[in-house]
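Below is the structure I would like to discuss, written out as structure tokens.
A single protein chain has been removed from this complex, and every other one stays in its place.
Our next item is chain A:
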Amino acid sequence: MSTPSITSPQDARSRYLLRVADTCLIHAQRQSEWCGHGPILEEDIALTNMSLDLIGQARALLTHVGQGATPPLDEDQLAFLRDERDYLNMTLVEQPGRKGGRDFADAVMRNLLIGAWLQLMWQRLQASTDAEVAAIAGKAVKEARYHVEHAADWVVRLGDGTDESARRMREALDRLWPYTHELFDDDDADAAAVTSGLGPARSALQADWQATVKTTLADAQLALPKDTAFRSTGSRGVHSENLGYMLAEMQHLQRAFPGGRW
């Protein structure tokens, strides 16, 4: 590990945008683990296609954040050369699937819970006072619709499917649900974003998110889990143990071969 970490921008605006960018990036990384392992060919292609969209969205936002940093940073530095505490993704997206990441129930449930959130976030960001953020959102929101449709389709099909598929979807929901509280847990970056018109407070997405998710879960015959006292904090930089392993894999090449190119 010979490349030192960069100093990540810590201002409220950057943290607000990094939270969305990192959620896309880490979600894409987790989802891309299915590449070559999808349960059927169509699903292998779908999961990797969605990951590609998410990486594109993350790239655009990371580039934008990096251009505003002092000194300027590029997308690769932000994607690969930060320390774990500087990644601000929602803890939900770093959660691995059970069975060594091969439980499809976990993949589709995570995709629904975070996909519905991202779709709402992009919708609201289209009205950002930052023209570049609004432009990125205008493209991303179209892609997000396909992701949510796809995830919801599978959640209903499997949740309202066989005894086995219903049981596994219930377990996936119960396991991931506690991490959803964080999706609406405002902090100072949200407050600053509302004041500047950069974007919505996370809490402002909650009612619409619940409406979408509850409808889909009802169609899938899945009961809404009870809220627990557990609170995750990835979007403040304090992650579950899973992110470190992901970063080790993601950062290995950049750290071992500084500035390495193809």
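The rule is simple: contacts are C-beta pairs under 8 Å (C-beta built on N, C-alpha and C of every residue); 3 or more make two chains touch, one makes a residue touch a chain; residues count from 1.
In the analysis below, contacts and distances are computed from a predicted model.
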(message) There's a gap in the complex where one chain should be. From "1,2-phenylacetyl-CoA epoxidase subunit PaaD", "Oxidoreductase", "GGDEF domain-containing protein" or "ABC transporter permease", what does UniProt name that chain?
(response) "1,2-phenylacetyl-CoA epoxidase subunit PaaD"
(request) Could you tell me which of A:81, A:107 or A:140 touches the chain that is not displayed? (result) A:140
(request) Kindly state which of the options A:8, A:23, A:91 or A:123 is in contact with the chain not pictured. (result) A:123
(message) If the hidden chain were put back, which residues of chain A would touch it?
(response) 42-43, 45-46, 49-50, 52-57, 59-60, 75-76, 123, 131-132, 134-136, 138-143, 145-146, 149-150, 153, 261-262
